[in-house]
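As you look at this complex, bear in mind that one protein chain is not there, while each of the others sits in place.
For clarity, chains are labelled A and B in written order, and residue numbers in each chain start from 1.
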Amino acid sequence: MSEKISPLAKVSEKAKIGHGVAIGEFTVIYDNVILGNNVVVESHCVLGYKSPLSHNRPLVISDDSLIRSHCIFYEGSTFGRGLRTGHHAIVRENLSAGIELQIGTLCDFQGDSEIGDFVRTHSSVHIGKKAKIGNCVWIFPYTVLTNDPHPPSDLLTGVVVEDYAVIATMCVILPGVRLGTRSVVGAHSLVNRDVEPDTLVAGIPARKIGMASEVKMRDGSGRAYPWMRHFHRGYPAALLEKWKSEFGDTSQRKSG
Amino acid sequence: MSEKISPLAKVSEKAKIGHGVAIGEFTVIYDNVILGNNVVVESHCVLGYKSPLSHNRPLVISDDSLIRSHCIFYEGSTFGRGLRTGHHAIVRENLSAGIELQIGTLCDFQGDSEIGDFVRTHSSVHIGKKAKIGNCVWIFPYTVLTNDPHPPSDLLTGVVVEDYAVIATMCVILPGVRLGTRSVVGAHSLVNRDVEPDTLVAGIPARKIGMASEVKMRDGSGRAYPWMRHFHRGYPAALLEKWKSEFGDTSQRKSG
Partner (left out) sequence: MSEKISPLAKVSEKAKIGHGVAIGEFTVIYDNVILGNNVVVESHCVLGYKSPLSHNRPLVISDDSLIRSHCIFYEGSTFGRGLRTGHHAIVRENLSAGIELQIGTLCDFQGDSEIGDFVRTHSSVHIGKKAKIGNCVWIFPYTVLTNDPHPPSDLLTGVVVEDYAVIATMCVILPGVRLGTRSVVGAHSLVNRDVEPDTLVAGIPARKIGMASEVKMRDGSGRAYPWMRHFHRGYPAALLEKWKSEFGDTSQRKSG
């Protein structure tokens, strides 16, 4: 085993560990785990937590991922390259995610969901089962994607979030709702019906406020949406080039 | 000590440990703890956390309970048989709970409360001190049972939740409010007055929407409430028989 694996970690000999993997103190890695190359798993984590709902499928963490301390990942979920998490996050079984997913601190992903590429969730986001999330979506703290139209029942109907959509803080998205591409949900909203593409909604229940593209940046630098025109931090250059050709670019301070 | 107790756990010799108990890696069990038979305490937990407010009463975890990883239980609380928790939950002192309580991931129970049998809380439920929760209650994520009518003050007045009541996600129940038996609170609501039995309320502040029994299942299979008629997952057969005789049974897909 690598010298970057702490002697104070407990790592199953059955787990498949790539090159250059680092594992922190007091972390437990169970049998059914596949870690790609250059993955970092920090201290106090649990990976490959056993669940009968996983049908014995492994937890797959791909190359160049960073799992910060105190996170829990069940077996049965698969993540593309470049996953990054905050602390204290939990991800249950049967979730499938694309590349460069960011999971915030204290997030709670219930599994049985599909997530695209370059999705970012801030802290304390709760994603119920059966969610379908596209690419480049943003979700902010204390937002919940629900799934049960009349809880408790066995009738789970997930939320659909299309590419580039943004959900601000403390929102509840009711079961089966579809948020259209590039739509924006304002803070502290309850969304009980589908949201059209490029549309800004807010309120309890949420109403259409206008087109997202009508929102102006407070600093006078132009339009706030689509956000891909001005917010570039942490995205790869090739994606930024694609965005520029598709959406234009108003940024004075590229940081990509 | 049992061979199911990890050598990487730290277990006080003063703790009383039943037969067949399993304790995971990096878990700390303090002195004032009583674990029944066949209890499983997973990794990274703290049990019996010392508090002057407990008046030295022990933490009692009864037979056949499962405490998942990263949970913290103070001394001074007592749980009936078959407790099950998610991860990262915390339960403080002087809570008394009946059998088969389920505590979700990241829940925060402040103690000094009474909870009946078969209660289930989903993730991230916050139960303030002085709450009284009946039997077979359901509470969904990011819901808070408050207790201080004009914070901060020393005048704590707990919430009362009667049998079979359901509180959906992201609700605040104000201090001293009573939710009647089989009542339902819709998502993202603020409840500032008592709710009559069998009643559905929603909104900020919550208003009566109608009788809960008028809500129909989206799949056309009948009425959604009382939920005990169709939702049976994980409840014991004897309880389901009781429900059937009391509330009827419309389920096509019994899973009890």
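What we mean here is this: contacts are C-beta pairs under 8 Å (C-beta built on N, C-alpha and C of every residue); 3 or more make two chains touch, one makes a residue touch a chain.
Predicted model, so just to flag it, every value in this text is computed and none were measured.
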Worksheet item: Quick one: which of B:5, B:190 or B:240 touches the chain that's been left out?
Response: B:190
Worksheet item: In the complete assembly, which of B:151, B:222 or B:236 touches the absent chain?
Response: B:151
Item to complete: Consider the whole complex, including the chain that is not shown, and state which of B:119, B:170, B:215 or B:228 touches that chain.
Response: B:170
Item to complete: Identify the residues of chain A touching the omitted chain, counting contacts across the whole complex.
Response: 8, 24-26, 43-44, 69-70, 86-88, 105-106, 120, 123-124, 138, 140-142, 166, 168-170, 187-188, 203-204, 215, 217-219, 224-225, 227, 230-231, 233, 253, 255
Worksheet item: In terms of residues, what is the contact footprint of the unshown chain on chain B?
Response: 10, 26, 28, 44, 46, 49, 70, 72, 88, 90, 106, 108, 110, 124, 126, 142, 144, 146, 149-155, 157, 170, 172, 174, 176, 190, 204
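FYI, only the chains that are shown with their structure count from here on.
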Item to complete: Compute the distance, rounded to whole Å, between the mean C-alpha positions of chain A and chain B.
Response: 28
